[in-house]
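Excluded from the complex is one protein chain; the other protein chains are retained at their positions.
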Amino acid sequence: MINRRYYGQFGGAYIPEILVSTFDHLVSAFEEAKNDPGFWQEYEEIMSTYSCRPTPITFAENLTRHFGGARIFIKREDLNHTGAHKANNVMGQGLLVKRMRKSRVIAETGAGQHGVATATMAARFGFKCTIYMGEVDVVRQSPNVFWMERLGAEVIPVKDGTRILKDAINEAFRDWVTNMDDTHYVLGTACGPHPFPEMVSYFQSIIGREARRQILERESRLPSGVYACVGGGSNAMGIFSGFFDDPVELVGVEAGGEGLETGRHASRLASSDGTVGVAQGYKTCFLQDSDGQMKETHSVAAGLDYVGVSPILASLRDKGRVRFEATTNSEVLDAMSFTLKKEGLIPALESAHAFAQAFKEVPDLKQDDIILINQSGRGDKDIFTIADAFADPKWQEFIRKKAEEYRA
Amino acid sequence: MINRRYYGQFGGAYIPEILVSTFDHLVSAFEEAKNDPGFWQEYEEIMSTYSCRPTPITFAENLTRHFGGARIFIKREDLNHTGAHKANNVMGQGLLVKRMRKSRVIAETGAGQHGVATATMAARFGFKCTIYMGEVDVVRQSPNVFWMERLGAEVIPVKDGTRILKDAINEAFRDWVTNMDDTHYVLGTACGPHPFPEMVSYFQSIIGREARRQILERESRLPSGVYACVGGGSNAMGIFSGFFDDPVELVGVEAGGEGLETGRHASRLASSDGTVGVAQGYKTCFLQDSDGQMKETHSVAAGLDYVGVSPILASLRDKGRVRFEATTNSEVLDAMSFTLKKEGLIPALESAHAFAQAFKEVPDLKQDDIILINQSGRGDKDIFTIADAFADPKWQEFIRKKAEEYRA
Amino acid sequence: MLEAYIRNRLKEKEILLMTHIVLGYPSFEDSFRIIEAMVEAGVDLMELQIPFSEPIADGPVILRANQRALHQGATVEGCLDLAQRVAETFDISFLVMTYYNIAFRYGERRFVTAMAEKALRGAIIPDLPPEEGQEFLEAMVEHDVAPVLIFSPLTSNERMEYLSAFARGFVYCVARKGVTGANTDFSRELESYLSRCRKATSLPLALGFGIKEKADIDFLKGKADIAVIGTQTIRIVEKEGVASVGGFIRSLR
Partner (left out) sequence: MLEAYIRNRLKEKEILLMTHIVLGYPSFEDSFRIIEAMVEAGVDLMELQIPFSEPIADGPVILRANQRALHQGATVEGCLDLAQRVAETFDISFLVMTYYNIAFRYGERRFVTAMAEKALRGAIIPDLPPEEGQEFLEAMVEHDVAPVLIFSPLTSNERMEYLSAFARGFVYCVARKGVTGANTDFSRELESYLSRCRKATSLPLALGFGIKEKADIDFLKGKADIAVIGTQTIRIVEKEGVASVGGFIRSLR
């Protein structure tokens, strides 16, 4: 009997019969782990020795002074091993794979961050590793492909569909329905069939648990607002979950792409374009046409460029517990430049969405308020995208020179 | 009256008269800071909130099993903000600059790591920032140039001399003798005139203090050996200094380049090619000809590609307290690949020198011994160098495509 | 009523043939001609797949057929119209095969009544376990559209019984792990799996995934009631054109 779990009208497990027993197995392994008091300890132990958890919160003194509103704190997930919160999820699932005695992991990746994180986890645990990546992303995120392969992972470019993240997910499922005996699918975000939304959020909740404790220790009070970018929703769920029971406003920021009005965006919850649907094994708000065919999405941040969103977040929007906003590519690039120059922090383009929205709102907040922004990752892996976004001439010259070397 | 400090026959302060008062000022500011109990606290505070200190030590279980000798632990300086131990030194000097009420910082950089670190520090403290970088390095380390400029720093390519690190240092001194009133020179390693070797080592000593405490907490005994790569010597001094008074063998690993016998290397202490000299304001072992003209150095790791070395390390070699070895480019690349695949760790090419030497020695050590390797930085900033070192065809194809986009 | 139709045909034939096509691929006209050819060649049942952008249970061949059809503008309305046309033109049973989102977006009840009106006898929804689709499946039953459920070699006996409670018409037994289009070895293992299926349901059994030639079908005689040829017919059309479909089907008997 399948385990399903709904969050309001969203969630579930819409899976082919062939995978039912695999999911049953996964659900029970996850439930056991959760109920084993040693497990979370083991998880915290590995995250504090292999990565550098707890990651700090940084007081952004210069940004605070500049905007003259609430005091701005930043949760530094960019300091994780491999440079993003993705490390939390993969190490957690890695421990689970060990418990399930499986020997191979597969994963989808868009930005490449989750792929690199999974590849390091596989190397660390000694698992075989295959990463599915849309052909379009393979090209635009080539540095990450380079690292995945150096880490010993096999990277398979997905040439079907729109050749981006969602297609990589489909392809990973196709691998899984064939190889479930020895293989676990390390889904990279809080989406997909149960138990993934819950499980990924569970591992990412380490962000919020730390952040709440840290801000209370430092400021002896709670923030009035918490900002996180929302692709699939895992970093947002991770930090938000620390504050669900508190009087704290939670703001999820989606990719506004070229502007909501243009239709070229990836905003499923903040825009009116998202409609309820079922794909990739779960029910949530998708960007789809009236027939139910998924649309193309658009964002400068590959990690936010996805048609679906965590069913848990979709229901938190309906409940009014989380407010959703969208920021455009250009607003995001401005926020990124500004953060670099003012604080010497280098947010990933995904994370910069949360910064951009916070910058819009913070001037109107009281000076003794506190806001917390989740810097889900670091931008230096995105150099190709960012250099292109800024159309940096020196960079282009450098690349041209390199290319000539290679031609020679 | 100039303050000088010697370590055995090495060190001193060979500076033009015009800088004497500047150094006097710096020395006393540093002495005051050291004697102010609040200062180290302030330093630890900023390093634990802006970067993620204490950085963990990671038990390399797979490497240990593979080599079947001593247990291998790795100090994770790669998890610092901007990806290397350089962050420790720049933030420390930044605090000092504040105390000296100066408003501008300058720095030299080779690999670019120190330049990026200094640029973030300057952004964070609100200082103006100029980075001197050899023209050769500007080309091969272009991604770091991109970030320095995004961070608001002015990057000046040095077109004189051999156009690498040592020339950038000369150029920084030339700026300093003109602008010392409002400018502090943030030297990036434990070299140069007094107080730099002592001061940089002091800030980097946070590595060794943490590492000693961590290994004792975890293993309740000391390592038998500690390995660190040696460019100017700051990361090595940082970790070694935690163990000076312990029965622990300290091993500094220099760049063997294409092999000591070829003469194309940067080994000043492990090879017989280093001779005592005075340049860039201090006395140490340099790679120079019989007239005293500095030679060109060679290493796959830009950060180790330097003619001089910390006078403190030079004297520790004479005292027999630190053993120096050199590993070749190809040994280093092998060690790097192996570490990636076995542990999912991504050492910088500089750091990989320490890994390579440790891998040679660890099989002969007792299984209940412990060794500690300092992973001074992460390799993902070196992707261009590393991809070239591995002559990765997919990467080259990617760069060619990019170049065409830019031509279009 | 689908089960009766199948049992009748089984009086004359030792095993029935069900083929699978993707509506609108290569084009609606071609789809019609392929169906026509198949019916003439003696196919007993056909799965008409309404294309979906995310067909996770399908392998590369059918996946690409889905994309091509959509790329050429195939809509759900267009597919249902063609389905109706063939159902009214030819006297075999046609089933709808599609992913749940198509029905969900169309409106579950609306989709069921549409299928009923268009004389479609059943529906296969590979990503809809009864736990998620109870009402939808029941609505089909009400309207005499058989909810065709799926057994897999990994399905436990208990679950087979649970599933068959919702099933009508026949049960679709997938021969192996994996997606459509890969090879299957027709082995004793497969045989014992099929007898497990038999025990679990009184409905006829269809076996699908990987059937390519007469030998496969001969192997199934006496073990299954329906042999499903899916990917292979699409491959034939792609390689040899619509004209050669009839010959291929005949070669299987």
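Note that the chains are named A, B and C in the order they appear, and that numbering of residues resets to 1 at the start of each chain.
One rule holds in what follows: a contact is a pair of C-beta atoms (placed from the backbone, for glycine too) under 8 Å apart; a residue touches a chain by one contact, two chains touch by 3 or more.
If you're wondering where the values come from, they're calculated on a predicted model, not measured in any experiment.
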Displayed chains contacted by the hidden chain, counting the whole assembly: B
Hidden-chain contact residue, picked from the options B:Ser142, B:Ser201 or B:Gln280: B:Gln280
Contacting the left-out chain in the complete assembly, out of B:Gly8, B:Gly126, B:Gly292 or B:Pro363: B:Gly292
Absent-chain contact - pick from B:Glu32, B:Glu45, B:Asp160 or B:Asp246: B:Asp160
Residue numbers in subunit B that touch the chain omitted from display: 1-2, 4, 12-18, 20-22, 160-161, 166, 170, 173-174, 177-180, 275, 277-281, 288, 290-294
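Here, only the chains that are shown with their structure count from here on.
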Touch-based graph of the chains, sorted into line, ring, star, complete or other: line
Whole-Å gap between the CA centroids of subunit A and subunit B: 33
Gap in Å, rounded to a whole number, between the CA centres of subunit C and subunit B: 66
Rounded Å distance between subunit A and subunit C, as computed from the means of their C-alpha atoms: 38
